[in-house]
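Every protein chain except one is present and positioned as in the full complex.
When the chains are written out, they are named A and B in that same order, and each has its own residue count from 1.
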Amino acid sequence: MNDISEAFVSSLGLILFLDTELLEIILLSFKITFYAVLISSVLGIPLGAFLASTKFKFRNTIVSILFGMMGLPPVVVGLFVYLVFSRSGSLGWMGLLYSPTVMIVAQVILILPIICCLTFQIIESLHARYDEFFRSYRITKFKSVIAYIVDSRFELTTVILAGIGRSISEVGAIIIVGGNIDHITRVMTTAIALETSKGNLDLALGLGMILLATAVLLNGFILFLRGKYLKVPGGTI
Amino acid sequence: MKNIFSRIVIILALLALSSSYVLADNIIIQSSTSLKNSGFYRYLTPILKQYTGIDIGVVAVGTGQAIKNMKNCDGDVLITHAKEAELEFLKSGFGLERFEFMYNHWVVIGPEEAKKEHRFDSNEMREILKKIYEQKEKFISRGDNSGTHMKELSIWKNLALKPEDFTETWYLETGSGQGATLMVASEVGAFTITDTATWYAFNKKRDLKIIGRDNSNLNTYSITTINPRKCKHVKSSAVEKIVEFLKSTIGKNTISNFRLNNSNVFFPI
Partner (left out) sequence: MTPEDSQIIIRDLSFNIEGKALLHNTSLSLSGDGITVLLGANGAGKTIFLKLLAGLLTPRSGTITSNKKTLEMKTRSFVSQEPVILRRTVLKNMLFVLPRITHEEGTLAKGLLKMMGLNEKEHQNALTLSAGEKQRLCLARAIITNPEILLLDEPTANIEPNSTTLIEKYLIQKVRSFRKIFFVTHDINQARRLADEIVFIDTGRVIEHSSSENFFKNPKTKEARKYISGKIN
């Protein structure tokens, strides 16, 4: 119990004195999550909608693989990305190792399957209802995929929130490919990992509480935006 | 309505972009964990920048991993504390030159009672470890191929003892960082090895005390440069400036001036 109360004190201290290093770490965490979730959503949501509403030869195989990828251990993804972007790896010439960019790449690999598969599930049931209607009016594939996405915008917001949660709490992959370098690739989760390995548990817990608080605030903000801008005018749905 | 929404998105995007750092002008140091944990790099970075204009980024993964990463050319210079591994690195052709630049001491940490009860006749590390083995006292090993771990293994080898045979009873391998290892030692009432800088930086000592130290072998930190023929992207000239700095009087003073809890923990060579 002692450690936990010390943790509270630590985190309050960090916040009250507006520790600039802490701000830097929080900002970088948000930046990485923002880009990782943005890219994963822009690619994953239409892909999930398309897969849910189209039958073609290898569809079920692709869907199974994507569902399987949801269970990828972050450390394994981190190692894989590290080997690819290492100087001795195939994409080493890009010089991207130990940068925020490669951290985003690793996270997209982890998050895209989640967003895609959750979208798939949501759209699948919508497809059962809309398919005949779309076919009878000869609505193009492009227009119908957009309609699926627009009509599930409420539920898809939750999918994005799931992606954000997954990203902001991730540490296994980004610590390997990012190197947890001070001021450059250190984010909240990797800072917690570092303090834990140093034995500074109260500081680690304090950072953890701040991480949780920022995640809750972020989720709240997005839900607020959803309520304000994604509703259909003139109705409650 | 849509205007406000897009404005918010733009603000968020700007926020996200604002903390961009370009690694192109930095050099990457592959380092042992003990140096990072002690806070030495945090202290060194602004001073180094002031005198050489170079920004350093430190990837602290442990000596074994650091050397492996360097063989993949993922870094510009190596700072570690395991002489044998460093010499092997030179032999492999990846390393160019090795320069020992500072040292401190290896110590044995253990529960307070052990000291009070005078369980060990000598305070020499080698003797203490021998007795730990004989009396099957609980011992925590880093088990992670770090410089500290390599030091520990060298002692067992020198004593011709095999504690690995007893991993289920008294020889516990955590595979964790130094801090975590010390925490386990404290919880379980066990012994372990660390260096003086890590020890002074560790602030949850509770009932752990220094039981003994290695009086014959120092914990020596070396900086090892990389062969540009093996690794084309190495920023050799920047690395050279750092090596020159560490050799210089200012560099040596910088090392001496680093204090933890008002004690000197590193000594320049």
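Here is the rule we go by: contacts are C-beta pairs under 8 Å (C-beta built on N, C-alpha and C of every residue); 3 or more make two chains touch, one makes a residue touch a chain.
If you're wondering where the values come from, they're calculated on a predicted model, not measured in any experiment.
Student: In the intact complex, which of the depicted chains does the undisplayed chain touch?
Tutor: A
Student: Looking at A:L27, A:L91, A:I139 or A:A162, which residue reaches the missing chain?
Tutor: A:I139
Student: Take the complete complex as the reference. Which residues in chain A touch the chain that isn't displayed?
Tutor: Answer for chain A: residues 129-130, 132-133, 135-137, 139, 147, 150-151, 232-237 touch the chain left out.
We take it that only the chains that are shown with their structure count from here on.
Student: Express in whole angstrom the distance between the two chain centres, defined as the mean CA positions of chain A and chain B.
Tutor: 33
Student: Can you check the complex and tell me which residues of chain B touch chain A?
Tutor: 1-2, 5, 8, 12-13, 15-21, 23-24, 26, 28, 33, 36-37, 41-42, 45, 57-61, 69, 71-74, 176-180, 182-183, 201-204, 231, 233
Student: What does chain A use to touch chain B in their complex?
Tutor: 24, 27-28, 30-31, 34-35, 86-89, 92, 95, 97-100, 179-185, 194, 196-201, 225, 229
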